[in-house]
Structure formats: structure tokens, C-alpha cells
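What you see is the complex with one protein chain gone and the rest in place.
Moving on, here comes chain A:
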């Protein structure tokens, strides 16, 4: 069924003819203007138009330009967004050119990459942009061909008349279309008529990526630019003294600048700076708590035993449930700090002038970068431009603006355009980490093995709320207490792909496995039993859709042949995060008396799969990421300084360590939700539960390879 969307005053479309000829279209959300046609040049439209969100233009020769407003870090939104517009427009994809839009919050909304939120936010808006343009082109064609509009149809940038051989191209119609009123109602396609959506359209940037064209922040070289690298202070420390004599003697070093807690070496090229930075003699002194991992261990123990905690959720009478329990299961889980370690280290270009600034680089939040720069330097926001380069990975680190602001500050001090490059060591030691977290879980079971009580206390280092209190199994248990304790550490933290849930899911899904086995129940049957309770007798507020959760649990059990082969030891895990549902099964098989992690099967419900290649990349990549960090990722501290500073000691997963991954989707009618994060959280739990099934060893801390039980497992993670 085709749906009809009303264009109301708060959600209207904008249209304009360009002076060079052509049609421009975009949307507004909050303006009180009424839709009307304006004749403007492209530049005027770019400069004056308000509240445009997405934006496309069609020229008289039929070229179509679609702007992609969101930063691109590998989620391939730069392909999937234009696919949606082009599908509703019935555009000839070969004539579509996609451009990365600069920061412009007059025209675009939510110009950020994070929270797996772009697709759910923009799905309908992008469809409307394409559908509205097509509607106008059809109207113009009806007038020009002198036939009723209902007798026309569009295909690959052409409009055809059903009952004659009449046809006309989009390019020939754009000037007429631009003179029309925007319709109140726009018909959207029936999903069965999608031509691009749901097909494996190739990444629009393949050629540039695979031939080494400049795309990323580190590839920015501007006239008159100097390079800089910065030595930043250990956590909890400040600079006491700097001896830069040796650094200054390195050929190619132009200057050494001390600002805030930074020592910047400046030069015309990068290599002399790498050498000079190592020759800086900087003395630091405490400026707060100077923490080591040893201190964090002590603080965690205190927090888990603290008399008071912030209560996040309370259902029923937990004390009574535990008092009356036939069996109580308690376990603690822990995870370390982690750096994001994108392949492209942090960097940014800044050119700050008297009362303006030009910023260029890889950021997930261009708006925040601009605001923080404006605030620091006292420059009006409207005088600061931000160009978004492609990002060589982000994983949340580039949601921060520290690396932008320091470049801007240094540019102002030097009175020159500057590119600040972080070394890998700078990137690993520069903070903004996934917080270290510990959990204490308790479950109360009655005689029949029903979970009648559930307690969770999360303790975190700058973690905010370490729980997701309304997520499963909340709603399925009558007596629940969920608490949080936080320590304000001097070690800085930030969102890390699937914040909190990237570790909470492993801990919770492993613990539920422990409870299921204590109740002598199959782990999948145990989860389904709880979900049925949540459906039939929900307790309190539920943050998840029970039916969709059941869907992926049953789907994964079926796809993975759960429990059907005695030679395959399996681990189950399911998690809801960022609006999508993912269940996973890890399979361990014995080969030559050695347990081998053979495969992971994932079943996802993300509604409509817009771009199957992109979805497959995100699910697969999330699983590889989740496995890699569960197995190897660790960042420990000594006197405020991380010990794992590069890839020789901070281990990332490699090709030979990756098992077979099978990816499936449930065909559900829901609007598409994001996949940048949701496949990662379940992976650690699926693997840990499979390890338990195969070896009887329960791994309650990450990274797995550093646990004392691990070496005795003799686990083989390479493909056989």
C-alpha cells in the first residue's frame, strides 16, 4: 500500500528554481514560513534558505546532486541516504552525484554521527524529499504533455505516458516543476515498488578509497599550513616545567609552544615533530588524583559494597523475595577502560583569524566542534565554518571536540593555519575512553526455578548510569532493584560504540546463563519464559518491545540449530540497544581435542533493511569488534598514564582470529532503525556462554585472554 504523507506547516518542503536553471528541494521543520516557490541562484539558496534538512537539486541536463549531511565514518550513510531519496524520486542512479555537506544547521538537522540514530531520524524525511520532487515533475509533465497526471509514471529519470509513446526527461521538466506549488499531500511508494532500497548498491566512494585519493582529515594539506604535534599531560597531572632545548634543536622544528597543559612542537612536516616530541623534557606535578589500575580496583570494591547507591529502578519487595528464595545466585563481572583506536588517529586543521575560523577534519559532531571553538575563542558561531572530511573510524571518540578546540587555540597562538596530528601513542593515551565498569548481580529463584528477584548494582569510573534499568530482564521479574554508583575519576571517558551496553550486555547475558543453568533450564527456554512473563504480566515500565525480542530469540535459536547437535557447544545472547534487536549464538566445536570457536550466528530485527551491504557490514563488523575487545582489549594505568600505547601492546583482532559469521534479518514491517551499534553488545556474552558450555569455565572479566582460567581452556580462536 502506498502511503500518503501530509506536508504541514511544521514539516514542509522548500523548493526553488536556480538562476542557472534547475530545481532545488529540501525541507524545513520549525519555520513558520509557508511553502512557496522562490527563484534563487544555487548560492543564494545555500545562503538564505532556512531549516532545510535534506537537499537535492536537478539540473536541466538531468544531473542530480544529493547532499549527505551526516559525517561518514564507515556506516555508509553517504550511500544509503541518497538511495532513499533517489528511490522515491525514481532517479537514474547513474546520474546521481553525492556530495558531503559542510556543517550548516540552517539547512540540515541532526548533523552528527552517533547513537545509530541517523536512519530512524531521516527515513521518512528523505523519502518525502524524493517523493515530492517526483510529484512536481509528474505535474509539470502532465501540463506539458497535455495528459492527466494519473496516466503518467516515472522510471529512471524519465516520465512516460501509459497510453501513448509520449515521454519526457526530468531535465526537460525542472524549470516548469520549480514554478509549481508544493502539494499538501505526497504519495510515498509501496515498499514492494522500491528499486534501490533493499538492494546492494555499491559504496559511492569506492573509487576514491581504492585509488588513494585524499579523503580523510590527515590528508588535508593547505597553503601556508604548519604541522603540529602535542604532548598532553598524564591524567591528574599538570605541567611543572618544560625543557624544550633538545626538541628545538631538531631540524625542521619551527617553534615549541606551551599552552594550558599542552606542549606543542610546530614544524613544516610531520617526521621532525615526532622526533622532537620525544626529546621534550617535561616535569609534571599532581593536579588532582593521580590514579593507577591498583587504585581503581580498590575504588570498585568500595563502590560495590557502599551502603548507599543511586536507585535506578525498584519493583516489588526485593528483600522478601531473596529471603524466601530457594536458591540465590550472585556473581560479579568487570571490564577495563578501552581506547577507541580508530585507524586514523585524531587530527584537525584550524585556521583562526581575527574574528573568524575555518575548521576542517574528521568529526562526528561538527556542531559541537564549532560551538566549543566559538566559546573558547570568543568568535561568533556564524563566523566559523566546519568542513567534514571522511572519518577513518570514530567509534564515539570523535563525538568529543577536544582535538578540534586545541587545534583552533594553537592556530590562534601561532597566527597561522595549522594541522594537529596525533600519533598512535597520543591517540591511545589521550583519554575519552570507554569507562571501566563492574557489576554485581544477584538472582533469587523459587522452588520451580522461577526468577522471583533480580538485583544489579553497577559501579563505574565516569560512566554515568552504568545500567539500562528498563531493559530486559526488567518487566519480567516481580521484584527488582537496580542501583548505580559512580566515581569521578581524573581519567576522562566518553561514549564508545554502544555506550555502556557494549559491556553490560555481556555481563547480563552471561549472568542470565548462570541463572538458567542454576534453575536447570535451557538458556533459550529460560529467556523465552521470562519474555512471556513480560508480555502477559509486565512489571513496571518496559523499555523494549517484547514481541520483537521474542522474534530474534526464536529466530537465532532456529538459524543456529540451537541444542540440536551434541558435538557443538553453544552460547546464547540477546540484546536490545539503539532501537534494534539482535540475538546471537556462538558455536564451539572440538577439533583434535581442542575447543575451536567456529562461528557466530546473528539474527537482527532492524525493521526495513535499507542497504543490505551496509547492514551486513555493520552487523559483521559489530560482532568482530565485540569479539576482539572481549578477547584482547585492555587499558591499564600507572600514575595517571596508560600502559598500552600502541598496537604492539594494545591488541586488536586480526583476520586469522575471526570465526565464520552468519548474518540473518527478520522481515518485519517496522521503519528502519540503525545498525552501527546494536550487533556489538550481544557478542561477548554469546562467546563467554559457549566457552562455559564447552569447558565449564565461566569468564567473568574482560579481556578473556588475561583471565587466569583462560590458558587452561586451550581455546582455539583461529579458523580451523
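What we mean here is this: contacts are C-beta pairs under 8 Å (C-beta built on N, C-alpha and C of every residue); 3 or more make two chains touch, one makes a residue touch a chain; residues count from 1.
Following the convention adopted for this analysis, contacts and distances are computed from a predicted model.
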item: Options "Copper resistance protein B", "aldehyde dehydrogenase (NAD(+))", "Transketolase" or "(2Fe-2S)-binding protein": UniProt name of the undisplayed chain; value: "(2Fe-2S)-binding protein"
item: Of A:341, A:400, A:444 or A:556, the one touching the omitted chain in the full complex; value: A:341
item: Options A:624, A:641, A:666 or A:694, residue touching the unrepresented chain; value: A:624
item: Which of A:448, A:566 or A:655 contacts the chain that the document leaves out; value: A:655
item: Of A:63, A:151, A:219 or A:589, the one touching the omitted chain in the full complex; value: A:219
item: Absent-chain interface as seen on chain A, which is shown; value: 73-76, 200, 202-203, 205-207, 209-216, 218-219, 221, 227, 251-252, 269-272, 274-275, 341-345, 390-395, 421, 423-424, 613, 617, 620-625, 628, 646-648, 652-656, 658, 661, 719
